[in-house]
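Before I ask anything, here is the structure I am working with.
A single protein chain has been removed from this complex, and every other one stays in its place.
Our next item is chain A:
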């Protein structure tokens, strides 16, 4: 039993892995959620409700259900690998990326894009000069929420990744392992650290969330 607050190399490894997972997941999700949120905000397809339901599914399902099916699906390929837990995290945090983006695209509406088009801006030009600045708030909130949510992820990772140090053993899993081994001091240190980080992230998010995306856009 180590003395108070001295982190072991394996703890540092888990912290690094967790940050790496959260970073990669955030990046992948921003790229993936933007077109989905765009389609949800502007399509009049009758499939919208169904797609919206699928996107929101991870909010209501127990992570074990998601993890279980992912395990079956990935058992021959990415199960128990870093890529596997990235896939799990991406699906698990999808609603946290799609919803703020959906909301900010809807608030912006089509009009600014139509006007920009009439002034000669092509699609990519519109995205760069109108969508990104006007929906900056939505992107910031989506990224922060996904990052924070992935830090706190446990069930899905345990189901499809297990607890392989340096590969799938992230902080939440390590805390679980420490607790199982009655290593309460180490569990305490890591847990308190996570509480502090979560608190900080949420304060930042809610600080921004209280302003509408359009107001965020007009900040100079």
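We adopt the following convention: contacts are C-beta pairs under 8 Å (C-beta built on N, C-alpha and C of every residue); 3 or more make two chains touch, one makes a residue touch a chain; residues count from 1.
Everything that follows uses one rule, which is that contacts and distances are computed from a predicted model.
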| item | value |
| --- | --- |
| Hidden subunit of the complex - UniProt protein name among "Transport permease protein", "Penicillin acylase family protein", "Molybdenum ABC transporter ATP-binding protein" or "Cytochrome c oxidase subunit I" | "Molybdenum ABC transporter ATP-binding protein" |
| From A:14, A:66, A:94 or A:130, residue that would touch the chain that is not displayed | A:130 |
| Selected residue (touches chain absent from view) among A:16, A:35, A:62 or A:122 | A:122 |
| Chain A residues touching the omitted chain (full complex) | 111-112, 114-122, 125, 129-130, 133-134, 214, 217-218, 220 |
